[in-house]
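The complex appears here without one of its protein chains, the remainder shown in place.
Right, chain A next:
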Amino acid sequence: MSQPYMFEKPLGLRDTLPKAQQELSRLEMIFQRELICWGYDFIKTPALEYAETVGRASAIADHRLFKFLDAEGHPVVLRPDMTTPIARVAASSLRKEPLPLRLAYTADLYRSQRKEGGHPSEFEQTGAELIGDATPYADVEVMSLMMSLLEKSGLESVRLAVGHVGFVNAFFYDLVKDNARVEELRNLLYNKNDVGFHEYVDTLGLPEKVANQLNTFVDSRRLTNEETLAFLKSLVTGASATVQAYYKNIIELIHLLKLERLDEKIDLDITLVPHLNYYTGFVFQGFGGNLGFPVASGGRYDDLLAQFNRPCPATGFGIRLDRLMSAIKVSTDRSTQKKRAVIYDRENVGKAMQFAAEEREKGHAVVLQHADGIDNLETFREQFDAVNYFLERTETEE
């Protein structure tokens, strides 16, 4: 790369200017309030982690990690997700706490990007993890919580797509009895390559009935929720005990989502396979607004804590605040907080200070500014909703 210009930042990084930061803070506050109301405790973890621990367990592709050496020569990474650091904390510092744990966070995450605009390398995420509860009730809780946060953020037409990678893995294994083939099939689902899925099934030389089942499986995305449930029921007759158990979980989940009145907003899609490959059970993605990308995602990861020597089921989600901000239609009066200017001179400094203090006490935003420090009064004034002058013994407000 040639010498950077002075205004440039490293690839994929960006500044958050005051207006965007205000909107970001608004979302953070809404989320924090709601998460606390649901009984989740906030925690913080360091931005740097060891590459051999969190870096490896995080399941983000190696070339997407920011990796370097610390002062002692150990390879470290900028955290690419928060679920893995929280798993580390739950398995170590919080080892003695009674389960289940309910933890929440808002943090900046780092994933190196080679692609073009709209894919920042650093982004803020708010999320929650429910650790130590294997029941579908825990899955419903985190899904409802995520939906509640998205609704409260002002995002329009919020929807939730729900799948189950445990079911997918077990069902595929039942049919093809080969782990490499299961992985290839799952990869094709992850790549959203339906055409490739059908082509691959054709190359396997499977009995016609099995090939048919796999082909209808991928096409089941186009079914309504009711049809999907009926389809799953037809799949599980005669299936292995694992598949049957997962199926029961799915039925239970749909029942519970109905109780939460979320069933109108969900799309049961058994072909949904997200990228993080530590997921073991239910997986889900949140959508809304006019954005082309999901704003939130989550799922169950029952094997992750075992990597930190504390085998323990867990489920959770993360909301991408950068994407959420582009998906929300921001109305101007909501995005800008009302602000007042108090302009004073040497004679009136005491009065001006007292007035400003009283206003701030009421919770109003006040800029206290000496008249001589203003470059251009006209343009300065325009930024404010109200201006008070404390000049040469005249007190005026406009």
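Criterion: a residue touches a chain if its C-beta (ideal position, glycine included) is under 8 Å from a C-beta of that chain, and two chains touch if they have at least 3 such contacts; residues count from 1.
Just so we're on the same page, contacts and distances are computed from a predicted model.
**Q** Which protein name, taken from UniProt, belongs to the chain you can't see among "ATP phosphoribosyltransferase", "TRAP transporter large permease protein", "Iron complex outermembrane receptor protein" or "succinate dehydrogenase"?
**A** "ATP phosphoribosyltransferase"
**Q** Write down which of A:Asp267, A:Asp302 or A:Glu359 is the residue touching the left-out chain.
**A** A:Asp267
**Q** Pick from A:Gly12, A:Pro120, A:Gly281 or A:Pro294: which residue touches the chain that isn't shown?
**A** Missing-chain contact among the listed residues: A:Pro294.
**Q** Among A:Ser157, A:Thr216, A:Ser234 or A:Gln354, which residue is in touch with the absent chain?
**A** Of these options, the touching residue for the absent chain is A:Ser157.
**Q** For chain A, which residues lie in contact with the unshown chain of the complex?
**A** Counting only chain A, the missing chain is touched by 118, 157, 159, 161, 191-196, 198, 222, 267, 287, 290-294.
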